[in-house]
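What follows is a set of notes on a single structure, which appears directly below.
Of the protein chains in this complex, one is absent; all others appear in place.
Order of writing sets the labels: A, B and C. Residues in every chain begin at 1.
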Amino acid sequence: MTASARLTGVVPPLVTPLTPSYDVDTASLARLIQYQLAGGVNGVFVLGTSGEGTFLTDEQRQVVLETTVAEVAGQVPVLAGVIDTSTNRVAAHVSAALKAGVDALVATAPFYAATHRAEIERHFTRLAAQAGDTPLYAYDIPSRVGAKLPASVVISLGEQGVIAGVKDSSGQETSLRELVLSRREKQLENFAIMTGSEVTVDSALAFGVDGVVPGLGNVDPAGYVRLFKAAVAGDAATARAEQDRLFRLFDIINVADRSRMGASSAALGAFKAGLHLLGVIDSPVTAYPCIPLNDTEIAAVRPLLDRAGLH
Amino acid sequence: MTASARLTGVVPPLVTPLTPSYDVDTASLARLIQYQLAGGVNGVFVLGTSGEGTFLTDEQRQVVLETTVAEVAGQVPVLAGVIDTSTNRVAAHVSAALKAGVDALVATAPFYAATHRAEIERHFTRLAAQAGDTPLYAYDIPSRVGAKLPASVVISLGEQGVIAGVKDSSGQETSLRELVLSRREKQLENFAIMTGSEVTVDSALAFGVDGVVPGLGNVDPAGYVRLFKAAVAGDAATARAEQDRLFRLFDIINVADRSRMGASSAALGAFKAGLHLLGVIDSPVTAYPCIPLNDTEIAAVRPLLDRAGLH
Amino acid sequence: MTASARLTGVVPPLVTPLTPSYDVDTASLARLIQYQLAGGVNGVFVLGTSGEGTFLTDEQRQVVLETTVAEVAGQVPVLAGVIDTSTNRVAAHVSAALKAGVDALVATAPFYAATHRAEIERHFTRLAAQAGDTPLYAYDIPSRVGAKLPASVVISLGEQGVIAGVKDSSGQETSLRELVLSRREKQLENFAIMTGSEVTVDSALAFGVDGVVPGLGNVDPAGYVRLFKAAVAGDAATARAEQDRLFRLFDIINVADRSRMGASSAALGAFKAGLHLLGVIDSPVTAYPCIPLNDTEIAAVRPLLDRAGLH
Partner (left out) sequence: MTASARLTGVVPPLVTPLTPSYDVDTASLARLIQYQLAGGVNGVFVLGTSGEGTFLTDEQRQVVLETTVAEVAGQVPVLAGVIDTSTNRVAAHVSAALKAGVDALVATAPFYAATHRAEIERHFTRLAAQAGDTPLYAYDIPSRVGAKLPASVVISLGEQGVIAGVKDSSGQETSLRELVLSRREKQLENFAIMTGSEVTVDSALAFGVDGVVPGLGNVDPAGYVRLFKAAVAGDAATARAEQDRLFRLFDIINVADRSRMGASSAALGAFKAGLHLLGVIDSPVTAYPCIPLNDTEIAAVRPLLDRAGLH
């Protein structure tokens, strides 16, 4: 990927397969990557929220980066999450990711402390300077960061050439449409707008979004690729049917007993359980201290895979 | 401090003085520590929220720890914040803090990802095992972490001997009183309950809280020590008068123009500006990417110091 | 409208024109209704949030109902908001609306007090019994009521025949899609799903929503009707172009100085200013105690109308 090519298509945020003793399972990660490439994805995004990046040590993050870059071997771009609380701490991840040879970087606004839009701009500006020719994407995920990245900040950073695009996981269609309209009005042709919402992809593509970074794409990359291709081809009916099927597949995040675990554990655990049941990864364990799905919950994922035609 | 002595009194969460080029200013930090000791504080807490711990690199955190341990030289306990997103990442800070020779550790629940109470219990349990004889305190700061640490979880961890106490910065008096009553009912004599709210200390001490971790104590440690001593001596009128004076001193966090910077920057910038004006630290700069107070705003802190009798 | 015909199309939530002394301006209301009918709308909804129903006395509400029923004269269905804090209080509005001869009723969940889903079901069930043959719609507007109406509650009430449909102003596309999929799976053919979001209509219609209740439709009913017709005809490009134009017209809600007034006042004031500038209503005043737009703000609406081709 060069700075001048706009990111498009299906770029799943890969889960990080772990062993039962919480080491990175590089063999499973390699199989997951091959599963994605076979599904036809347009890129992979590691160490994002689905990748449990904030749960991993620096050493584990490095293993993920190096394994991924080696396994992908240039077939598609590798995007690396550099998610941490503040500019200085993100900068350390940027250095590590650049050294590992990734194709692009993905950073959130600072979190834990409350930041102002001017501070967010300073944050991205310094990171972009460090990244040099490697594109930097803003990652808007208010449910985790605690605040929405305003559309005007995103567009301003795009106009300044600081960021090459945005992954919007806000779930706010209005905000995404504002980005699309502003991009057109300001003629930011190379600015990529990707949605992080698994279940509204046909809509988003229809109004001008470039692609999707779907956590559920771990389990069904080929389905998202079919959806994307149908949408690009103008076949709205096929795109919607594919989206409806994936919408119901997404019900796997509700199999876990939420009185036992957090929302993150339930969703991530379900993605990993699906991949485990499909034979892609060895263990469905999520990162410590997340409570894993139990055998009953894992078994409950199976009929939902079947219903979606995944075997 | 031994594990059997309950933490009490005034334990300010020290700011981290920085140079204008964003290095840790160890000379200023040493002066700040001497200012605190001269004020009569019962302990110091570094790398907390006021210490901008989440803004510092691992190397900078280490400089703060080593400088503090050396400067305090055993006169009072040194508590170290080990705040990070998840158990594994906190564990790295625990190792570093233990190596630096701190007296106690202070950790929040995991953040960024949404965690369940069972996951929070696993988190603290593993950290306590790593900490060994060094006491571990839970830090409840929902405005930053995104969720309140339930009183029942805090008490349960205390009963299990996992944590030696809690710093409650929730601002919820009801929750703090529940902790005090539960402690008495369960006879957890050695469990420390500290409030992180600067402006409600006389109340909290009156209903049984052990002490305070006041950000504003950076600027006026002696005032908080007077307040604490009056409360312990049963002199409610003096305690309240001192609290009222400090309540108005706390207005310094409102001098900054909030259309220019975030809430964290405004509060931290004011504490640092106060210390700068009092000659304790060289520069009032806050950590990157925080916007610093400008000269006008710094000047506006002066009359509020004067009004509070600080020169 | 009979109970067996599913509500579809464009059903603007009419503003309530007021005189400068805060009486209902029935002449302006009549002109507004004619403006809507001339625009081709499929129904009108009075005393909703845009209608400032919660700001009006019972007597004023009655004037609005009677004026509307008389002016519409059966050409399209008249939906009446019966929004109040609890079942008993809503019931009084239901009686009044039925007496005035409206075609359908629209109620929110109880608010002010926190209610459970079982209590919400009891609420709608009793109101439906009172309404008899007159269809009752659930109105989901979490920004005002304080909580989202869960999709499972909405569908359950539909299956029981309690409600004839829902107006979803949650802005959550995922929830709306869940409703559409559940309706299909449960074969609730007569259950209407309407969106209250002005700026995502082409998407919503594409994935199966039946129509829209757009506050902005007060100002440009014909635009929404064109959008709806294009979508129904499968002309996605025209629908999107119309939506994009209306998206930018919606910028009128941002002309007011938000340091002077609340969000409701800014939005309602802009709709009324637009109608005033277009000659439809006499005064742009909003209900007491809302701060009205000043002359400068009203003037700033004009170029946005022009840009959207409204004169």
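Basically, a residue touches a chain if its C-beta (ideal position, glycine included) is under 8 Å from a C-beta of that chain, and two chains touch if they have at least 3 such contacts.
Every value quoted in this text rests on a predicted model; they were computed, and no experiment measured them.
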Output for the hidden chain's shown neighbours is B, C
Hidden-chain contact residue, picked from the options C:Ser28, C:Thr115 or C:Gln172
C:Thr115
If the hidden chain were put back, which of C:Leu37, C:Cys290 or C:Leu310 would touch it?
C:Cys290
Among B:Arg6, B:Lys148 or B:Arg177, which residue is in touch with the absent chain?
B:Arg177
For subunit B, which residues reach the chain that was dropped from this view?
171-174, 177-178, 181, 197, 199-200, 202-203, 206-207, 236, 240, 243-244, 247-248
Subunit C residues touching the omitted chain (full complex):
22, 49, 52, 54-58, 60, 83-89, 91-92, 110-116, 118-120, 122-123, 126, 143-146, 258, 260-265, 287-291
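The definition used in the following text is that only the chains that are shown with their structure count from here on.
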Rotational angle, Cα trace of subunit A fitted to subunit B, multiple of 5°
180
With centres defined as CA means, the chain nearest the overall centre is A
When subunit A touches subunit C, do the two copies use mostly the same residue numbers, with over half shared, or different ones?
same
How far is the middle of subunit A from the middle of subunit C, if each middle is the mean of its Cα atoms, in Å?
36
